[in-house]
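Removed from the display is one protein chain of the complex; every other protein chain stays in position.
Every chain is named by a letter (A, B and C) in the order it is written, and numbering of its residues begins at 1.
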Amino acid sequence: MNRGTWLLGRLAQIVPSFLFIGVAVFVLARLLPGDPVSAMLGDHATDATLARLTAQLGLDRSIPVQLMQFLGGVLRGELGDSIAYRIPVARLIAERLPATVLLTLLSVAIALALAVPLAFVAALNANRWPDLLIRFVFQIGLSTPIFYVGLLLLTVLAAWAHLFPVGGYGDGWRAHLWHLFLPALTLALSFAAVLMRSLRGAVLDVINAEFVDFARSKGLRARVLLGRHVLRSAMIATVTLVGLHVGSLLGGAVITESVFAVPGVGRLMVESIFARDYPVIQALTLVLAVFVSLALLATDIVQMWLDPRVGR
Amino acid sequence: MSNGLVLTRRAGLALAAGFAAVPVLTLPGVAQAAPVRGGKMVYGRYADSLFLDPVLNDANVDIWVMNNLYDTLLTPMQDGLGVAPGLATKWSMSADGKSLALTLREGVKFANGTQMTAEDVKWSLDRARNPKNGAWVDLVASITDVVIDGPLAVTVKLKHPDLSILAALATFNTAIMPKALFEATQGATDAEKAKAFAEKPIGTGPFMLVEWQRGVIMKLVRNPYYWKMAPDGKPLPYLDALDFQIIPDDSTRLLKLKAGELHGTEFVPYSRVKEIQADANLRMELWPSTKVTYLTMNVRPKLGDGSVNPLSDVKVRQALNYAVNKDAVIAITTQGLGTPMTSFMSKSTPMQHAQTLYKADVAKAKALLAETPFKAGFEVTCMMVAGNVDSTNNLTTIQQMWAPLGVKLKIEQLDNPTLTKRYRAGDFSMRTASWTDDIADPNQITSYFAYFPNIGSLHSGWDNKKVNALFETSQEEVDPAKRKAQYREIQEVYTEEAPILFLYESPYPVAFRKNAMGFVQIPLGNNLFEGAYLAA
Amino acid sequence: MSLVVRDLRVVFNTRSGPVWAVDGVDLEVAPGSVLGLVGESGSGKSVTLRAIARLLHGHAKVSGAVSWQGEDVLAMPPDRLRRLRGAEIGIVFQEPMAALNPVLSIGQQIDESLVAHTVLDTKSRRARALELLDLVGISAGATRLGQYPHEFSGGMRQRAMIAIALASAPKLLLADEPTTALDVTIQDQILRLLLRLKDELGMALVLVTHDLGVVAQTCERVSVMYAGRVCETGKVSEVFAHPRHAYTQALLRAMPGEQIGAKLVPIPGQAPRLDAPSPGCAFQPRCTAREPICATQRPSFTELATRRFACHAGARL
Partner (left out) sequence: MRAWLPLGTGLLILTAFLVMAVIPESIAPYDPLGFDFAALLAEPSAEHIFGTDQFGRDILSRTIAASRIDLQIALFAMLGPLLIGSVIGLLVGWFGGWADALFGRLADIVVTFPFLVLVIAIVAVLGPGLINMYIAVSCVGWVVYARLMRGEVRIQAQADYVAAARVLGYSTARILLRHVLPNAVRPVLVYAVTDMALAILTGSSLGYLGLGAQPPTAEWGVLIADGRNFFTTAPWISLAPGVAIVLAGLGFSLTGDGLQALLDVKR
């Protein structure tokens, strides 16, 4: 089978899932106890006020009607207005999505930058002190709650040493990257630990593989040997892991964005759940599903590039 | 409606209460040099505003900053107990108490440079009292008409005498908006126009909004046409620009303040107050508030599941109140910054009647409980908004204090909408809550806490005929002294009946860099930046 | 002699203690000659081969001497070792599917050898790669260069691996059971190919195999290994005609020969354990010609003009 066709097939498998996700999240959102109007008006509003706003927002219509309206809107590319902020959901998400995407990508980059070299050092020194030390440190990274790591990094590196800004997002690309470094690092630590574990194991497997011995017998430089033969093969399994973890990175972004005051969609999602802001919850779930699917597709492509056997 | 709302819009926010009425803030150290003009102040807020329309908004996050964009005819005094001139310079009530004549200030311009007229005033008040508009119409329900008497004169006609009308005209929902500009805004209905207008609101306030990224930042610049003059005779505000940065995490906001990335921030956790007071670069400000923190009890005879409700017995409620050592709660939750409640209203509420409420007495509590069918103790569940640190502290402490009575307190953390739903449906035993007034008058808090026909006395089901009647009378009372006596009686009955568990009042904890001066927060919560400046 | 191995020993430290995989091996390979290294599985042939090219991993302890054109291989610094591998000594592994990197094209795998050992530019390297494929009998080289190992058949893979090993024209090719994984007709092709290349390129060849037939067909000299030691070395014709070690004799008897109807005699017993060496001859428990001394004293080498063997019974076989 042609590899392009194979990729298209992967895409085709994903697309119908979106319809399912759309319906599922619509139902799930309505299963949440409470409603957006009383959440917004608080404890003291009178029933009349409540009823008036509910009607104004169209939330008094039957659930099937609302579902049809939602799905129809999605097909027309209209996502409706946020109940809490009273501005179009599309605008809200457009304002917030870049920060989260950047944060996620940056944290994947940092996680790889940390995990790949250290996994090599650990694997090449398997069960000796550099290995044990690296594994212990990463274990701490893996076991420390994300909000605590964030607070620690903020306090020490930002507020005390003034090496980084204390949260926020800044203006312009360079400022964005600068502001997002610490949150990305926070998010990357636990992910790097997972990657490191997997990669260390893969390197240990690969390094004893016959083809590496054969490559050595060709008199290749250590750099070529490790980079081309060992790393590339070891990365194949790890790349899959990256794809599968994008979803949980986004989940972790919920807390990271809150601690670092990053204006991302993770925070928006949780705020919207807590506010029962249905249009935002629904649209955001779809947008995140698209994002994660694109990430999975990207890892498929990388994997295809790494491993010629995939997709043929 | 009123307001309230304090109770919480979000999990995680520490809203507790109680405050120290007396210790008003001190601004030590810095000599009061002449304010400096210019510069940009950056202020950290815990949550963003939602909808900057004076009439159609719903939440404190809007109310507390809107006065920087809009003005009202009168303004609340800084102690919260009276009103001062605003867009109106003079006012007089007719002898029958049903007609209030106001003289408008001369030369007031909106931030776009157009003149404010009597027409704008009439239109704004008519919009505020339109029953179809929003949650706050009750505050101005007594108005029957607004009459234009001349370019600078309007008369507000009342259905019946209403001593709270002056306070109402100093409340956010009666802010004056530019009629022509509003009506020229895109949209078919008032609601649609309001949505578009609130994107870039224009009022007569000291600042105007130039950029707003929801949940991230709100950028204000000074209104060059602002009418109010500083003591030096030049116009306010001092600042050229004011940024509101949204930083939900308490610790992060404080770190940003310490790093000098913010000039000031609101809602400092009580656990951090001492630390800030000890920091030479910072200044802790504790503003007297109308904030009270308490537990609401469901006093209906049966609970939602049909079981007998011990809290329907007044002696049980009294016993629970006596068993709680408020000072210990205050020490743990507010780090000693709160003060015990002395009425269901805060000390900053006009006509508050201070009493000694249920001073901790375990023996008395046991004795009271012994007189009830529940002398063997019982289990009771209290709902709270998940993640709220102050609520957790309060309930954990109370849990400990009720244990000697055999009362087992179960804590149930819920997310806000779930809690609100169960609360409104009366499907609860107890819940944590706090309240701040929106109006400098006791009628709002009383209508919510004690007057059953409004919202069933905080949805507690407590229905006291005498209090209901007293409240109705007081609403039309023309004699301030008599009105005060009526409120005194209401408060005494309320204390005796104890439909809530009284806890504490607490101040608004705000922190600034040493050079950021002149901010004021009034007991109603409004953030005043017109006099704020950055010292050299 | 281009390659001389003296008293080569390899000890593996394993979880359950040391294993003496190679225990004092001597070998010589003259330029342009073919040496066969035979023995049962586990006799230490492959380990010897890898020890010569220093391909064994950290847990293996190697001692003795390996001299390549007078240079001590075991003491070579990394840079020199890298030039030795590939440029002077090429290696062909047993299982091409495992030895070829599955994620790199054959072209890339040839090319990286050329990059490491030649100064050719991209274009010349490609020309050389095509030449190599042609040399090992792979047609349509231009297409084949871009293909991956899994797109090759077994025989083609082995040819490709030989092409890779020959990329920098080594003077010695170490072939570790290069035909074991292949079916018989392909085996024959590959052996012919190796012999042809040896002649065309003038290199020496060490052929590790457990197949005496292969040795008879291709080699000039043979070393027979048992339990990590060489038990007999000599010209193939002489050794096969008159084995002077009981093990060689047993091996030959166990091999189906040309004489139809000759009786096959399997070797009784099992291969010895290498983790607990006995004081005597390692083959003695299985030996039909054993004498009492075999169990107590390790036989020393008897050196003849073209033969070396270590067997107490050598004289009477």
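Everything below uses one rule, namely that contacts are C-beta pairs under 8 Å (C-beta built on N, C-alpha and C of every residue); 3 or more make two chains touch, one makes a residue touch a chain.
Since the structure is predicted, the reported quantities are computational estimates derived from the model, not experimental observations.
Looking at the complex as a whole, the chain kept out of the display touches A, B.
Check A:I140, A:L163, A:L177 or A:A222 against the missing chain and you find that the one touching it is A:I140.
Across A:L53, A:I134, A:A202 or A:L226, the residue that sits in touch with the chain not pictured is A:A202. Think of the hidden chain as still there; on chain A it touches residues 13-14, 16-17, 20-21, 24, 28, 31-33, 127, 136, 139-140, 142-148, 151, 155, 190, 197-198, 201-202, 205, 237, 244, 247-248, 250-255, 266, 269-270, 273-274, 285, 288-289, 292-293, 296. Where chain B meets the missing chain, the touching residues are 11-12, 250-251, 269, 271-272, 274-275, 328, 331-332, 385-389, 392-393, 395-397, 399-400, 411-415, 418.
Simple rule for what comes next: only the chains that are shown with their structure count from here on.
The chain occupying the central position, as judged from C-alpha centroids, is A. Taking the mean of the C-alpha atoms as each chain's centre, chain B and chain C sit 90 Å apart. The set of chain B residues that touch two or more partner chains is empty.
Interface residues of chain C, counted against chain A in their complex, comprise 50, 53, 55, 57, 78, 81-87, 90-91, 93, 95, 98-105, 112-113, 116-117, 148, 150, 161, 164-165, 167-168. Chain B meets chain A in the complex at residues 1-11, 50-51, 58-59, 132, 134-135, 191, 195, 198-199, 213-216, 245-249, 251-253, 255-256, 258-259, 261, 415-424, 433, 448, 454-455, 458-459.
Across the complex, chain C is touched by residues 208-211, 213-222, 224, 228-229, 232-233, 236, 306-309 of chain A.
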